[in-house]
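The complex appears here without one of its protein chains, the remainder shown in place.
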Amino acid sequence: MSDNEDMEIKQENETIEDIDEKEDKLEEEDITETNKITSLKTLGPFIASKENSKNTVYLSDVPAVCKDKPCMLGVDEAGRGPVLGPMVYGIAYCPLESKKALEDLGCADSKQLTEEKRDIIFNDINTKDYATSCIGWAVEIISPNTISTSMYRRSKCSLNEVSMDSAMGLIQQAIDAGVNISEVYVDTVGPPEKYQEKLLKRFPTFKITVAKKADSTYPIVSAASICAKVTRDHALKVWNFPEGLVIKDNAFGSGYPGDPVTKRFLAEHIDVVFGFPRLVRFSWSTAENALADKAFDMEFDEPDTEKPKYAGTKLTKFFKGTTKSGEVIREECRFFKQRHLANVIDF
Amino acid sequence: MSITLDFNGKNLAKSKTLDLHYLPAKIDGDGEANVEQYFNNYTREATDYGSGVFTNALRGYPLMGQRLKVPEGFKGLVLQETEKPLSESSDRQLRLTGVFEEFTYWNYDKVPSNGDAYRQALIMSDVAQALAQPINEQDLEAEIARNKENTKTSP
């Protein structure tokens, strides 16, 4: 965006003497390239430069007009259902009066758009003057590792909670970056009422609309949806396995449990101890089932189903148990028992 | 029957140091594992929870860990039995695989603390020490006398 403009100006005014300086500039550009998404082309390298077991947030520059004029902001996510890859939350915003720009971009129901069309729109959002001057966007890439570890906490954190936290986090970041938000539109697959309530509680001054299929109703949600979807697709394309796996063209399929390519990927990449590479969401039943047959059984504490182990000394303790042969069983002393200590009988 | 730990002082001094992780899960299997690529690769320091606290995950379950020293006065050993004992009563030999002074202790979604059963169990070492401490003869005679006195005075 602004960097590109600078570049163009530089190139136009270029003289022979400036060549050295230009080379320096270009080198700098190469280094900073991965820290900034300026087009579709730079999206992949940006994602690839981040650790894929952690979440990554990216905020575009905020167009000056978005700091003055009241803005609408759309929220949508991509990749909620698949068993592999990140889930991406996206927001897009523009002044209420800039609806035309969204229409010009072709922001309609993102599900109706082909991948190529989405890529083009994403590139336009980041390169076309009429878009960069009034539309800003941000995404959070929620790593599959984070999804698994959240859902497998001792006190479980549902995917819904992860999603809402991400959405509200992105809105907050937009606020902190100076965006003058007045209306918020959120696409949801869950019941809208709870979501709306929660958002209103956190952002009481905004007009908040939570609706199913909002991405086909509100162009700003569609824009957010495109940013999220394109980011998710690229995240999969540039996925680099710390586990050392190399998959040709990163062909994992759609990630949906029914996709035969995904099924085969899961079946062929089971590690008997660690299960799967961390591209996979372990907390999905598809993944759990695949491991149940092929990998070592593994058991963690299960707080939800576990009965309280110790709720004070039980009175039954004072009735001595006996073995079948009538021998009195001596209870191990509490100090040992609580500490899981015992004599070694078998070795 | 006896079990011999088949190493002498020299073997012990020359033994290699092993890298151990104490995992908070029951794993129903033994053997080679891709520890480096699938696990060590993902260990990160989690400064939010204090220095020296690490995070990782095992099959998607969040782990929080810490490097711990083998308790003072102890040496960590890993032993391995190469031959199956012929019967319950036959003599057995255990070979020394290696030694360790430190290991990574992991909890499932819980910052390691003194509340952990593992750390509490180590107190047993001090308790055993106190229990094993010999009783001095004078103290013993005094206790016997005291008890005699007590049983006399109380009906």
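Per-chain numbering from 1; labels A and B assigned in written order.
One rule holds for everything that comes next: a contact is a pair of C-beta atoms (placed from the backbone, for glycine too) under 8 Å apart; a residue touches a chain by one contact, two chains touch by 3 or more.
Assume contacts and distances are computed from a predicted model.
Undergrad: I want to check something: the complex is missing a chain, and I'd like its UniProt protein name from "Ribonuclease H2 subunit B", "Tubulin gamma complex component 3", "ESCRT-II complex vps25 subunit" or "Vacuolar protein-sorting-associated protein 36".
TA: Answer from the record: the omitted chain is "Ribonuclease H2 subunit B".
Undergrad: Specify the residue from the set B:Glu36, B:Glu102 or B:Glu149 that touches the hidden chain.
TA: Missing-chain contact among the listed residues: B:Glu36.
Undergrad: With the full complex in mind, choose from A:Thr114, A:Ser155 or A:Thr205 the residue touching the hidden chain.
TA: A:Ser155
Undergrad: For review purposes, identify every residue of chain A that touches the missing chain, sorted by number.
TA: So the residues of chain A touching the unseen chain are 80-81, 151, 153-155, 157-160, 189-191, 193-194, 256-257, 270, 272-273, 284-285, 294-297, 299-301, 303-304, 306, 308-313, 315, 318, 327-328, 330, 332-336, 338-345, 347.
Undergrad: Could you pull out which residues of chain B are in touch with the chain that's been left out?
TA: For chain B, the residues touching the absent chain are 1-10, 12-13, 18-36, 39, 49-51, 64, 70-71, 73-84, 94-95, 97-98, 109-118, 120-121, 123-135, 137, 139-140, 143-144, 147.
Simple rule for what comes next: only the chains that are shown with their structure count from here on.
Undergrad: Which part of chain B faces chain A closely enough to touch in the complex?
TA: On the chain B side, the touching residues are 3, 24-29, 31, 33-34, 37-39, 41-42, 57-62, 108-110, 117, 120-121, 123-124, 127.
Undergrad: Can you list the chain A residues touching chain B in their complex?
TA: Residues in contact with chain B: 53, 145, 148-154, 242-244, 271-275, 277-278, 281-283, 287, 291, 296-301, 335-336, 338-341, 347.
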